[in-house]
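This structure is in structure tokens; I'll ask about it shortly.
This part shows subunit A:
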Amino acid sequence: MLNLVIYFPLLAAAAIWLGCRERGTLARSLTLAVICLETLILFGLAMGGNTLSLDAEWIADYGIHYHLQLDGLGLALSVLSGGLAVVAMLVGWERIDRWQAFGPLLLATLSGMVGLFAAYDLILFYVFWELMLIPMYFMLAMWGDPDSRRSATQFMLVTVTASLLMLVAIILLFIAHGVQTGIYTFDYGILKQTPLIGNTLLSKLILAGLLLGFGVKVPVFPLHFWAPLAYRKGDPSVIIMLSGAMANAGVYGLLRFTMPLMPEVTAAFAPWGMAIGAIGTLYGAAQAIRQEDLRGVIAWSSISHMNIAILALFAWQAQALHGMALQLLAHGLSVAGLFAIAALLLDRKRDGVYANVGGLYAQMPKLGMCFLFFVVATVGMPGLANFAGEALILAGAISRSILWGSVGAVTILLSVIYGVKVYGKVMLGPVNPRVPTELWDLNSREKAALTVLIIAILVIGLMPQLMIETVHLPTAELLAVNIDSLFGGVHAID
Partner candidate 1 sequence: MTDALVTLPMMHHLLWLIPCAPLLGALLIIALDGLPTRAYGVIANLAVLVSALCVALLWLSGSWDMPVQTAYEWMHIDNWLLDVGFRVDRFTLVMASVSAWVGLLIHLFSTQYMRHDFGERRYFAYLNLFVGGMLLFITADNLILLYAGWEIMGLCSYALVSHYYTKDENVYAGRKAFVTTRIGDTALAIGIFLCFMQFQSLNLESIFQAAPQAPTGMIAAICILFMLGAFAKSAQFPLHVWLPDAMAGPSTVSALIHAATMITAGVYLIARTHVLFDLVPDVRWWVALVGAFTALYASVSAIGQNDIKRILAYSTISQIGYMFAALGVGGYSLALFHLAVHACFKALMFMSSGVIIEIYHHDHDIRNMGGLHKQQKFLSFAYLAGSLALAALPLVTASFYSKDAIIAATYTADHGAFLAGLGLLGALLTGVYSMRMYFMVFTGKARSEIHDYKMTWAMKLPLGILALGSLCLGFIQLPDSWSFGPHLLLPWLEPVLTSVALPEGHAGEMLELLGAAAAVIGILIAWPLTKAEVRSGRGVGNIGFLNKALYIDDLAKVLVIRPFLALCAVLGSVIDGLLLNGVLVAGVRRLMLNAAEVVSRGQGALVSRYVLLMVLGLMLIIGYLTVQL
Partner candidate 2 sequence: MMLWHFVFWLSCAVAVVCSASLLFVRKPMHGAVYLTTAMCALALAFYLLGAPFIAMMQLILYVGAIMVLFVFVIMLSPLQETFPLQLQDRSLWPGLILLILMLLELGALLFGGLQVDPTTPQIIDSKAVGELLFGHYKLAVEAISTLLLAALVGVMYFARHLQRHQERKLPEQQEAK
């Protein structure tokens, strides 16, 4: 079953690619069907609530296992990826050309993501980590703005550089663990049973590598530099996958592989981590304020929100971690919603630069309402998904460190500044004379895409307990690392 859900999209991708060489429309329909099916299967699994697992020897000489385990958190994030893929398809339905290429790439990315969330072996994880990257690169470079190639390349280079250093760190971890216990293995299941002891230079290096590799993807504050450009230049459909689904992988990786595998050094780093998260949150928000185009604002807001997740991660505390899981989902949904809006505007030949828009509400009230809904979700309106995540995160973070928690909380203010600003600039105000008059409001396809997101955001926001229960088991398992004793003196209340 596990293999099926991971490789089904990949096989379908190959089939579609081979079968629909000149038939883009067919490829589009098939891709949508496959993604929907995949998402439904994943959803069913998530509802079932069981943890799937599979373990086999892979490369015995290096202790690499083909170990898969898909628990609640992984399932939730996988379902999110699938759902976002559906949305990405729906909002790119007409705009994206050559579905016979795009569809398979999208499917391959999805396959990589599901595999990533299921991987229970560091090398396997890395394999899927890179696997989802390649199709993503092509989608970024081949579609999107005419000059998206450069930003895509920058994204790819930065990510891969960091990933390679992360690989070095993973290998070091393998060696350090082997030296410590005599067992040389990359299997996460075995590694986490004997976490790395001590706050040595080696473990610091390992942590640094992991932080770098995962942090770039998140993107954590000083490593975010690729993101604004890539988010702005890529096709919004692709960016939905990149920012909404793929960014989660970074946080997920940090969650899985830092604290449980080397608690001491991570705990020592945690205050810094919280500081980075908090500062990054504010910085992202502050930059979002000064953007002059819709996609720029969304990009920075995404950065800002993902940094909150980092704040939560390093708080390593029950509420914060659960909140982080919620935040990942919520951010995925809301940023996807915003990019979907950007995509729909792009369909209407509006690029979202303030100078070219304004007063669109008059022509497209429904789109405007949806836009406002996503803005409001993004700024953390209670009752919507983001709030559930942010409230838990900030409560947890403040419990751990009043200073950084409070600094992070300022995002409540800053997010609303950019949120209502961008909404006002794009949708409200006097009608921009450059805007053509024959813009159509949402059609049923677009409505469907946005409704999926809106319902998901509402459901998670109103009944977060559903999600909390889904992710509770893995999170509790991660929390089993007795962190409070580690934080001890290091982390007294500032």
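Keep in mind how these were chosen: all candidates are chains of the complex that A comes from, given by their letters.
Just so it is clear, a contact is a pair of C-beta atoms (placed from the backbone, for glycine too) under 8 Å apart; a residue touches a chain by one contact, two chains touch by 3 or more; residues count from 1.
What you see is a predicted model, and the numbers here were worked out from it, not measured in a lab.
Asks: Would you mind pointing out which option among 1 or 2 touches subunit A in this complex?
Replies: It is candidate 1 that touches subunit A.
Asks: List the residues on subunit A that touch candidate 1 in their complex, please.
Replies: So the residues of subunit A in touch with candidate 1 come to 154, 222, 224-226, 228, 283, 286-287, 289-290, 318-319, 322, 359, 361-362, 365, 369, 372, 376, 380-383, 387-388, 391-392, 394-395, 398-399, 402, 405-406, 409-410, 412-413, 416-417, 420-421, 424, 427-431, 463-465, 468, 472.
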